[in-house]
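Here's a slice of the assembly, chains where they normally sit.
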Amino acid sequence: RVTMTNQSNRQMYYGKGDVFAYRTYLKPLKGVKVIPESEFSGRNNIVFGVNVKVAIGGSQFLSSFIEGDNSLVVATDSMKNFIQRHLGSYDGSTIEGFLKYVAEAFLDKYPQMETVQLTGDEVPFEATNGMVGNTLTESKLVYKRSRNEYAQAGIKIERTVQGQQITEQYSKLKDLQLIKVEGNSFVGFVRDEYTTLPEDSNRPLFVYLNIGWTYTQPEDAIGDAPLSYVAAEQVKDIACSVFNETETPSIQNLIYLIGIRVLERFPQLKDVTFESQNHTWDAVVEDIPNSDGKVYTEPKPPFGFQVFTVTQEDVKIAVTSALEESN
Amino acid sequence: RVTMTNQSNRQMYYGKGDVFAYRTYLKPLKGVKVIPESEFSGRNNIVFGVNVKVAIGGSQFLSSFIEGDNSLVVATDSMKNFIQRHLGSYDGSTIEGFLKYVAEAFLDKYPQMETVQLTGDEVPFEATNGMVGNTLTESKLVYKRSRNEYAQAGIKIERTVQGQQITEQYSKLKDLQLIKVEGNSFVGFVRDEYTTLPEDSNRPLFVYLNIGWTYTQPEDAIGDAPLSYVAAEQVKDIACSVFNETETPSIQNLIYLIGIRVLERFPQLKDVTFESQNHTWDAVVEDIPNSDGKVYTEPKPPFGFQVFTVTQEDVKIAVTSALEESN
């Protein structure tokens, strides 16, 4: 007979991954706050693609593991159906909103579920052009499937005595790859018997960036109040713009500056967290007659990385420091 | 003792793959012919990236295989150096031109080489924006590494008694992925005991496209005479535009129409060859109240494909047919 006593600290959940769902003619996202670094003003959502992962927890599932008793088990195949059909009835405009809608519906429907965790990876599509008469205009029919950077959202909702509560929520831009061809240095680091890397006062810095953000009020992430919503496209454009205007002494400092800018533009955010990688090329030909150009090549596999969170507290300190410096 | 007599019909070549070479400030490509379907007018080549594969043939290499005699063997590591350094001295603007330059240099340098075959895959970078004052303008420093469609070029040059001759040359656009959300049918195909696919008068057609083209005069591919050069970006835009304006009865017919348009825009081309794949989604929710939208999901792994060449002869026949129809 299974008792609940041996449950503490055990990981126990199950679910479904790679639940692809594509929706045509989802409600457009309009009315977001426009920022100087970005031309983004909304998404028409003619094609909306998302790859969902759901993980379900609940103490009553223990007997399914220990006794092979499936009587409370919602088949993961049914979870897939549940998610895909709810994309048909979802009347919002964002991945964040869709995940919240589905998570709440799971908890409403199945009392044995205690926690629902959902992740949604955007399947991005880009606009193309078509001719109307002799004029090239944006097509409302043909889209290009992109394999570049994409948005991700995550939510965890738990059933508590006070009802359903959002206990985790984040939004993220994933797999942005940016090269700045010059204006980057890396000098002054520790030199010892393990150091073979030369100092470099002007390298072509090639970074991979994941940028995640959380809201002070998780409800702002949903997008129903678009002025409070932060779009991944805007975060991407801020990253590009700050990179463009900064002489970087390191990736560490670059991501700090991007984070400060994101938090300045969007005070409704609580913090911004970076996962960056360094994939800077190796130089092959340094001097080309009559040219500023150089030839580089792919480095060996090892890559440097950084993980760093920037908070609104950092913004305040940065502002204070800037004021002090200017006095 | 190795003789040459047993050489016939044997495959024998060697070389180097994944030779990545990045060049900053290569000469810009300007002055291409502008076509209605595309806004493309050139490449600034501030970052030019290419992944080269080289394959070398020559009967004198036989002893390296049979006897392990390395005396005529150019190490593939040296080939890598050769390619990367030549990107430093290349003064043209295209992958096609670079490959020709390198291939000729190999044959000039090493008499034991009889054939040189080079393939170059573009490593594509996209423009980003940065702020100059309060104005958002295209950055000349920061580029986004794209993992979407890319250009490829191939060339084979052989040493003959008449000197070096180009015996193969092609250009190609690879891995373009396009979805058209409606306006596509697939009906009227063979129905028998193996048929389970229903007819569909309005499906969201999702295609992968590789589009290759050859020139009547291979020299036109090099790009030194830009008016004769066909850019992969233009071919991509034609594909998008034709897809946008066509009610497709099948992928077969779609690619035929794209091919005809490419050949009409660029009469210097000899033919266009397609490798297309069908990755159309499966429908999950067909009716959504108060919406034209539907929900779809990823199909099982099997994908349909087509390979088809369209020639200038086809253009002539199409024009004749159109004339006859209009009479």
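Annotations for the structure displayed:
When the chains are written out, they are named A and B in that same order, and each has its own residue count from 1.
One rule holds in what follows: a contact is a pair of C-beta atoms (placed from the backbone, for glycine too) under 8 Å apart; a residue touches a chain by one contact, two chains touch by 3 or more.
Note that the structure is a prediction, hence the values are computed from the model and not measured.
Note on stoichiometry: the full complex in this file contains 4 copies of its one protein sequence, with 2 placed in the shown coordinates.
Everything below uses one rule, namely that only the chains that are shown with their structure count from here on.
Measuring from the averaged C-alpha position of chain A to that of chain B gives a distance of 32 Å. Those residues of chain B that touch chain A in the shared complex are 18-26, 36-39, 46-47, 84-85, 87-89, 125, 128-131, 134, 136, 139, 141-149, 176-183, 204, 206, 237, 240-241, 243-245, 281, 284-285, 288, 291-298.
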